[in-house]
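The complex appears here minus one protein chain, its other protein chains still in place.
Letters A, B and C mark the chains in the order given here, with residues in each chain numbered from 1 onward.
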Amino acid sequence: MNFSRYLLRRLGYSVFVLLGLSVVVFIIARLVPGDPARAALGPRATQEAVEALRAKLHLDKPIYVQYFFWLRSVFQGDFGESLYTRRPVIEDIREFLPATLELALFAGLFMAVFGLLLGVLSARYANTWVDNVIRVLAYLGIATPAFVVAIILILLFGMYYEVFPTIGRLSPGISAPPRLTGLLTLDSLLSGNWIALVDALKHLFLPALSLSLGGLFQEARITRASMLENARRDFVAAARAYGIPERVVIAKYLFKPSIIPTVSILGLDFASLIGNAFLVELLFNWPGISRYGINVMLRKDIEAIVAVVMVLGVVFTVVNILVDLVVAYLDPRIRLVERGE
Amino acid sequence: MRRTRIGRWWYKFSRNPLSVVGLIIVVGVVFCAVFAPWVAPYPEHAGPYVNYREANQPPSLAHPFGTDIFGRDVLSRVFFAFRSSLLMGVVVLSIVVPVGVTLGLLAGYFKESWVDILIMRITDIFLSVPPLILALAITSVLKPNLTNAMIAVSVMWWPWYTRLVYGMATSLRNEYFVQSAELIGASKFHILFREILPNCVSTILTKMTLDMGWVILIGAALSFVGLGEQPPKPALGTMVADGAKYLPEYWWISVFPGLAIMLIVLGFNLLGDGIGDLFSLEEA
Amino acid sequence: MQDVLLDVQNLVVHFRVYGGYLKVLDGVTLQVRRQERVGLVGETGCGKTTTMKTIMGILPKPPGVVRGGRILFKGRDVLSMRPQELEHLRRSGISMIFQDPTAALNPVFTVGEQLEDAIRYALGRRDHASVREVALSALQSVALPDPPRILESYPVQLSGGMRQRVCIALALAYPKELLIADEPGTSLDVTIQDQILRLIHRLAEERKMAVILISHSLGVIREWTERVYVMYAGTIVEEAKTGELFARPLHPYTGALMRCVPKLTGTGIAEGIPGRIPDYFDPPAGCRFHPRCPHCMDICRQRKPQLFPVDENHRVACFLFGRNSRG
Partner (left out) sequence: MKVYRVIFSIVLVAGILLVASLGWADSAKIVRFTEAWPTYIDPAVAADFSSSVSVSNLYDTLVFPTYDGEVVPHLAESWEVSEDGLTYTFHLRKGVKFHNGEELKAEDVVFSMERLLTIGQGYSYIFKPIIDRVEAVDDYTVRFHLKKPFGPFLYALVRLYILNKDEVLAHIEPTGEYGEMGDYGKKWLLTHDAGSGPYMVKEMRLEEHLHAVRFPDYWKPFDPNAPEEFKYIGTTETATVRTLLSKRELEISDFRQPAEFYEAASKLEGVKVAKLFGGSTFFCMMHNRKPPTDDVHFRKALAYAIDYDVIANQIFPGARQAQGPVSFILPGHNPEVYQYRRDLEKAREELAKSKYADKLDEYPVDLVWCAEVPDEEKVALLIQANAAELGIKVNVIKTPWMKIIEEVATPETTAHMYLIFVSPHYAEAGSMLQSKYHSSSCGTWEQTEWLQDPELDKMIEDAIATVDKEERFAKYRKIQEYIVELCPSLFLIDQPENYAYQDYYIDWVAAERAERGEKVNPVMGYNHYMMDIRVYPEKREELLKKK
């Protein structure tokens, strides 16, 4: 199973994608309304300060020249300074990216576990009341945007049943674990700080749930559709004919081929989670890269916009490759045929 | 009893009663959208009308869905909002699905060729640009109105269909029926659209009907940056987004438009599943 | 009757469709004695596979509906068996080789996984070593080269012939009393099909198993079965010892079927049978073959002919013969 050749080829492609992305986002950042220097220094800043900043950011030069300046500085590891937080963008990313990744990971977990669970249930009891209840719930979940779900959860758990916290990543009274990966749950696990772990998990619950709801039900719908389709295939009847108990036939021989489409959609959903988590992050005051991304965008903080989009692009590409690897592992037809066997 | 072709389809379609419910909902929504001025109790509320004395009234006989913070009747605005939401959904999907599916088929069928690499890499680029940044860029280039919002959403949305169909096309490509079609020298067009596509239709349909809801909601996110239906014209997504601030006191401002979106999504999904049954292989 | 293994009595199976039912099986009756090799022949779509799937209890319901009849296996009615009993029946009683080997093997599991699972639940033996051992011997018994490699590989990596052999291995991995072979090898070229049939025959004999061999090819039936049932449009029209049937085909359909086989000697192309399999939605009254039967009489259109013994081991369901005609 030489994944290495497959991996190398995909990495090659992703370099091309990221370069293409950098050009696209560079142009977009300039199209966003407003003059970055004036926006950064505030409306009352003196004209000289504004001119000085414009020069420093090479804004006066044509766009392709600016692109080369940017490219050169990136290779030197300097993503420039954010005009919004007034510090190198690298530091912002280092601080805010893990928060969003952690949120997206848990949302992805919800989507995978509950999505598959509901999908299997609604397939197993297809066209019964179970199926229809799940189906209507699905439409409810899909029709309600994540931030409305977030608001409802905040009001519900914030005002009436104070079980889950509704703001920030950690309660004020708790000492944060030493920063290893930036993922609070992982850091507190590694440093054995159980109180912080439980508190971090509690803070993660509501935002992750509201973020995952839409995707979760889409997973369920797709799992159901592919389970029903595979149920009619001969190899399922054959499995029964060989005397394999019904429970195993469903949970193994029907389940594994059916989750392949679900996994590929899960991969895409997970990647898009990070991109548009900003409303949920706003509501839960979650210091994530998505919220930071929108703030810098609205303030036309060019260096930061490009950096954020590139980072999200890298994350998206990595997730894509991972998903394709998992799908290839699950479905030998793709993996083997690709190698021309 | 002559088993006409239509009769057979209707049987396969209505085997699950929910599909019929879906059809009724969709027809009802389209009817309300088209005849909104006659159906809506206060048609002028969809235009430049303000009456703050009437603002934030809970649901009552006079205003079944209550009034919003401008004192406008929510029910009437929902009816008019059906227009822009349905338009947005239908127009975007009618652009996105053909483009996305065709590119997906091409890339999937000609796997490992330059066609595949080119299309899929461009798709990756579009998929990795956060939608809102794309929308904001478009607002600055084009005037903010419904048409440009549709363009923005279409630009954001087609890659999803390409990825979906690409996945299916790559695996279907190895099926015997495709290889046998190649053997007898069928044209590429025939293989793509008469052999591979029919096998993806039910999945595409499921995604299309789900997307009806997503596209309307994206409208809400776009209005956050000022793109899309300009006030005072109503749009469901915007009504939900703006109204969400006033939960739980003035819950009706956000809940009823939300229910309207759910109704549309429910209707299209049930209808979609019903149509999906039509394509199912079962004997009927 | 004492050594009858399988006794299907007047089995009626319909399929729920638009505006009514497809009345596919219209009272199928057949028996299989221990170690007997029985053939079931008929045109495509005459209900052969439906019969077998109903016997194995894997007929998808809905849309399938069993309207009547009984299927006695060693005296017990399969149709009224509880799920556990059915599973037991499939593990030790009957096993089946599916028609299309490509569709019958799960694409995402290795041959080994599927084979060992089948064995593990059938033999109830838990320890991995012995299960693997049985699996390897099963593959050897179907003359597959290098069994360990086959165990590790996925169906997509095997050729059609090899997949068919794996299906056989799966069906015969453990001792059973009855094997149902649904047109084995038809999707393969003739030489391989012959090897497959020879293999099935040898294994069945070694394991003292009864066999129901389903086919639409008279040649296969003639060579590999002792007794044969001829099926037409969901009913058994004639049953006889193989030699007896080929020597003296009585039922008009059987005769027509025989004449369809192109002779090496003789002239011209064999004539086909005029008309087509009836529409199961509203099948012809009385004898279902009457619209295509050259000797059709009034009674054929009114009443259903019963299987009537012409002599000690030859029965036919046609009003041209025996007591029916006078009734």
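By definition in this document, contacts are C-beta pairs under 8 Å (C-beta built on N, C-alpha and C of every residue); 3 or more make two chains touch, one makes a residue touch a chain.
Not measured: the values here are computed from a predicted model.
All shown chains touched by the missing chain in the whole complex, by label: A, B. Considering the whole complex, the residue from B:73, B:116, B:195 or B:242 that touches the absent chain is B:242. Contact with the chain that does not appear here is found for just one residue of A:144, A:166 or A:320, A:166. Within the set A:217, A:292 or A:316, the residue that contacts the chain not displayed is A:292. Looking at chain B, the residues touching the absent chain are 48-50, 52-53, 55-56, 69-70, 136, 139-140, 144, 223-226, 230-232, 242, 244-247, 249-250. In the full complex, chain A contacts the hidden chain through residues 32-35, 38-39, 41-46, 48-49, 52, 56, 84-87, 92, 95-96, 113, 116-117, 120, 150-151, 154-155, 158-159, 162-164, 166-168, 171-174, 198, 201-202, 205, 247, 251-252, 255, 282-285, 287, 291-292, 295, 298-300.
Here is the rule we use: only the chains that are shown with their structure count from here on.
Taken as a graph of touching chains, this assembly is complete, with every chain in contact with every other.
Looking at contact counts per chain pair, the maximum sits at A-B.
Taking the mean of all protein C-alpha atoms as the reference point, the chain centroid lying nearest to it belongs to B.
Each chain gets a centre from the mean of its Cα atoms; for chain A and chain B, those two points are 23 Å apart. Chain A and chain C have CA centres that are 54 Å apart. Note: centroid distance chain B to chain C, computed from Cα atoms, is 49 Å. In chain B, the positions touching at least two other chains are 174, 282. Counting partners per residue, chain A has 232, 331, 333, 337 as the residues that reach two or more other chains. Note for the complex: chain A touches chain B at residues 13-14, 16-17, 20-21, 24-25, 28, 31-33, 127, 132, 135-136, 138-140, 142-145, 147-148, 151-152, 155, 214, 218, 221-222, 225, 229, 232, 261, 264-265, 268, 271-272, 275-276, 278-279, 290, 293-294, 297-298, 305, 309, 312-313, 316-317, 320, 327, 331, 333-334, 337-338. Only residues 1, 3, 7-8, 11-12, 174, 176, 282-284 of chain B touch chain C when the two sit together in their complex. The touching residues of chain C, counted against chain B in their complex, run 15, 17-20, 22, 63, 102, 156, 281.
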